[in-house]
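Note that one protein chain of the assembly has been removed; the remaining protein chains are unaltered in position.
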Amino acid sequence: MKKEIKELKGTFVVMVTPFDENQNINFKAMEENIEWYIEKGAHGLIPLGSTGEMASLTEKERYEVAEFVVKIVNNRLPVCIGTTSETTTKTIEYTRHAEKIGADAVLILPPYYYNPVQEEIIYHYESISDAVNIPIMIYNNPGTSGVDIQLETVLKLAEKENIKYIKESTGDIIRLREIERLGHGNIITFCGSEELVFESFFLGAQGWVSVIGNALPELSSAIYEETVINKNYKRAKEIYNALLPLCIELETSGKLVQIIKYCMDRRGVNGGNFRSPRLPLSKEYCKKIDRLLEKAVDFNKSR
Amino acid sequence: MKKEIKELKGTFVVMVTPFDENQNINFKAMEENIEWYIEKGAHGLIPLGSTGEMASLTEKERYEVAEFVVKIVNNRLPVCIGTTSETTTKTIEYTRHAEKIGADAVLILPPYYYNPVQEEIIYHYESISDAVNIPIMIYNNPGTSGVDIQLETVLKLAEKENIKYIKESTGDIIRLREIERLGHGNIITFCGSEELVFESFFLGAQGWVSVIGNALPELSSAIYEETVINKNYKRAKEIYNALLPLCIELETSGKLVQIIKYCMDRRGVNGGNFRSPRLPLSKEYCKKIDRLLEKAVDFNKSR
Amino acid sequence: MKKEIKELKGTFVVMVTPFDENQNINFKAMEENIEWYIEKGAHGLIPLGSTGEMASLTEKERYEVAEFVVKIVNNRLPVCIGTTSETTTKTIEYTRHAEKIGADAVLILPPYYYNPVQEEIIYHYESISDAVNIPIMIYNNPGTSGVDIQLETVLKLAEKENIKYIKESTGDIIRLREIERLGHGNIITFCGSEELVFESFFLGAQGWVSVIGNALPELSSAIYEETVINKNYKRAKEIYNALLPLCIELETSGKLVQIIKYCMDRRGVNGGNFRSPRLPLSKEYCKKIDRLLEKAVDFNKSR
Partner (left out) sequence: MKKEIKELKGTFVVMVTPFDENQNINFKAMEENIEWYIEKGAHGLIPLGSTGEMASLTEKERYEVAEFVVKIVNNRLPVCIGTTSETTTKTIEYTRHAEKIGADAVLILPPYYYNPVQEEIIYHYESISDAVNIPIMIYNNPGTSGVDIQLETVLKLAEKENIKYIKESTGDIIRLREIERLGHGNIITFCGSEELVFESFFLGAQGWVSVIGNALPELSSAIYEETVINKNYKRAKEIYNALLPLCIELETSGKLVQIIKYCMDRRGVNGGNFRSPRLPLSKEYCKKIDRLLEKAVDFNKSR
C-alpha cells in the first residue's frame, strides 16, 4: 500500500540520539523523548540528522533508529529521515529503506567527505529522485558538507517532482529569499539555522528544522504558529527573543550536540551521552547555559 | 612478534582504489599497480587515503584493502594505512587492525563530519596514541575535514612518542615551516600538497604523500632524491617544473580522483572506475590532461 | 545659531557625483539631480559616500560638494555628509566643516587603508564624537574598509550621545538584528545594503542608505513607506521584487558606480562620467541593465 504523502510544515525537531553509559543507543530514552516532543506540540520529527550524530552511527544503528522512530510515532506526526551518505549508491539504499518503512520524507546532505562539483550534485540528487517516490528535502549546509548547492543548482533540482523541500543552512538569509523568489513554489524552504527562523518564516519558509526544539518544543513550535499562521509578528518576536540567546550558543559555540543534550537533561528529558571525540561542557559554561535556559523556560511559563 | 619500526621517508604514493565495471574493488588491478609503484621507485605506499576514496568504501572493504596491500607489498616498502573514522572508538578499531596486520604506520584525519574543537582533537589523537604502538601520522587538511589542527595543537600532540609524523595539507608553506622550526624534531613533516613539495623538502620535510605518484612515480620519487638526498636544487626544480602543470590541475580542479585515474589508464596501469557521484572528465578536458601528461612523460624519458 | 537636530528616517539617496567630459564635477548636473530626488520623494540625501566616489575627490572638491548640497537642499530634506578620512585628525576637520555649514548628520567609515583594531576604532569614533555636536552615523562595511566594527564595539560606541546611527553593510542580516536587539534603542540602524532592505525594515531599521534611489527614488522611498509606515508587507514585497534584480547587480557586479550612473542617464537625469580607473560597461551588459531598468520603471508607472 502506497503511503499517502503528507505536506511538511511547521517546526520539525531534528532529534538527538541518546546514548547510554556504554555508548549504546538508548531506545527507551528515545521513545520517551518522542512522546514528549509530540505532547509539547512538535509538528514533525527528523531522526538521523547532524544533531542525531548520524555520522557517528553504524549502518545497522541507522536502520534501527529509522525503524524505531517510524514505529513509535505511528503516523501521529510526519517523520523525515536523514539518509545522507557518501556515495549516491548508498544514499539510495538508505532512502529506499526509509520509503519502505513508511517515512514521510528524507533529508539529504551532499556527500560530505568528497566535495562534488555542481554537476555531480545534480547527478547525485537526480539519481536518488529517480530511484524513489518519497519526497526529498535537499540539505544545503556548506559549513558541514564543504560544498554549496548553488542557487542555480537548487532551481534545477526543483524541477524534479519529488524534490520538494530544501533545508537552507548557508546562514545567509538572501539565499533563502532568492529560492523563494525564483523558485516560484517549485521548492519549499525550511529554515536550517537556529538564528534565522523568524526572518525565514517572514520571507516564506514553510518550516524549520530545529535543534532547540529538542529542549524547548513549546517555543519552537509557537514561533511557527505566531509567525506563519497568525502573522502576529509582535508576539513571534517575543518568543524569538526568548529563544535567541540559546540558539546563538548552539550555532556559534562548536558544541551544538553537547549543549542541546545538556538542556534536555536539565528539562527532565533524555539528552544522554554523546559519541567521541565530543567532550562534555565545562562547569562554568554549563552555568551560563543554565541561566539562558531558565530564562527561556520562565518565559514559556508566563505565556 | 612485534614488528620492527621503519622510519618513513621519501615519496609515498597515496594509492587509488581501482573499481571494476560493477563498482567492485578490482584487487587484481590493485596488485598490478602495487608492483608498478615498487618497480618505478616509490618509497612507500598509503592505501585508504582521500585519493583511495576511503570514505566511499564499506567497513569490510577497508579491512580487505588494508590486508591486501600489506600482503602484496610484503615488507618490500613501508605501508602506512589510512584509518580515519568519524569517532575515536572506530578510529582505534581501524588502527588496531592496521597494527595487527603488520602495517608500518597509520594516517589519520580528524573526524570529518563533526568539526571538533582543539581540545577534542587532542583527546582524539591522544586516545588513539594510547591504544596502539604503531607510529601515527596526523593528517591536517582543513579543506577536507573542516577543522584546522592548529600549530599549538600539533606541538602538543608531538609530545606523544608514537605521534611521529604530520601530513601537512593546509596549503600554507608557513605552517610546515613553523612546525619544523618549533617542533624541534619531535614531529616529522610530510608534504600533503601536490604543489608545495619542492618548497616543503627545502624547508625540512622528510616525505611527500603524493597523488601524482600514482601516475608518474619515477618523477615523484626523483624529486625527493634530488632535493633531500642530493641537494641538487637545479635538477630538482626541472623535475618540479615537469610535474607542476599536472599537480596544479589535481589541486585546483575539484576532480583529483578522476584526473589521476585517467592519467594511470593513459600510462597503461589501472586507474579504473570511481564511485558515485563522481562523474567522468569531459573529452575536452581529457585532451588538456593528455598534453600535460605527455610532456611529463617525455621529460622523464629524456632524463 | 545652533541648528535644530532632525531625526533621520526613511530612504536616503547616497548621491553620485556627476563629472563632465573633462573630469570636473558638474555642479549644474548635481543641482538638477537634487531637485529630482526631492521631487520624487527622497527622504534625505547623502553626498560624499562611496557611490559619490568620495575617495577619488580632492580635499577641495569634498568641501565644495558638501557646501553645494547643503545650499541647494536648503533644509528641504535632511543632509548627511560623508566625512570619512584616513586619520582621526582629518576626519574631525571634515566633520567640523559639515557641522559648520549646517549639515544634519555625518556618515563615517573607519580608516580604510590602515586596518585599525577594535580599540582604535573606539578611539577614532569617540574622538570625533567629542569634537562635534552633529549626529554621527557609523558606517560598518568590512568589504570596503577591511575591518569589521564588531557588535560589542557598536554597542560601546552607542553610549555616546551623538553617535546615533549605524549604516550596516556587513551583508549579514543577523548583525543588524542583534544591534536592534541588544542596542535597546541607543543606536538606530540604517540598512546599508541594496539587497537586504525589506528584511532590515522588518527587523527595525529606521532608514536605508540607498544607491538605487539615485535612479528609482520613487520606488526606493515607497518601500520604506509601505514597510515601516503602512506595514503593508504584501505591497512592500511587490516593490522589493521590482527593485531586486537591479539591486543585486549593483551589489554583486563590482561595477556599482558605472551601473547607477548609466541608469540615471537612461532615466534622463545626470549620471555623468566617473573617475579612473573605472571603465564603462560593455554594450551587452548595458542591454541587460536596460531590460531590468525598464521593468522597474514599468512597475512604477503601473502603481
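Observations on the structure shown:
Order of writing sets the labels: A, B and C. Residues in every chain begin at 1.
The criterion applied here is as follows: a contact is a pair of C-beta atoms (placed from the backbone, for glycine too) under 8 Å apart; a residue touches a chain by one contact, two chains touch by 3 or more.
The shown structure was predicted, so the numbers you read here are calculated from the model rather than taken from an experiment.
In the full complex, the chain left out of view touches B, C. Of the candidate positions B:Lys28, B:Arg181, B:Lys287 or B:Arg303, contact with the unshown chain belongs to B:Arg181. When the whole complex is considered, the residue among B:Tyr123, B:Phe202 or B:Tyr285 that touches the unshown chain is B:Phe202. Residue C:Gly146 is the one among C:Gly146, C:Gly171, C:Gly204 or C:Pro245 that touches the chain not shown.
Listed for chain B, the residues touching the missing chain in the whole complex are 171-174, 177, 181, 195-196, 199, 202-203, 233, 241, 244. For chain C, the residues touching the absent chain in the complete assembly are 23, 50, 53, 55-56, 86-89, 111-117, 119-121, 123-124, 127, 143-144, 146, 254-255, 275-279.
We adopt the following convention: only the chains that are shown with their structure count from here on.
A simple rule picks the central chain: find each chain's mean C-alpha point, then take the one closest to the mean of all protein C-alpha atoms, which gives A.
Relative to the C-alpha centre of chain C, the farthest chain centre belongs to B. The pairing of chain A with chain C is characterised as same-residue: of all residue numbers used at this interface, over half are used by both copies. Distance between chain centres (mean CA atoms), chain A to chain B: 36 Å. For this pair, chain B with chain C, the centres built from the Cα atoms lie 52 Å apart. Between the Cα centres of chain A and chain C there is a gap of 39 Å. Chain contacts: chain A has no residue touching two or more partner chains.
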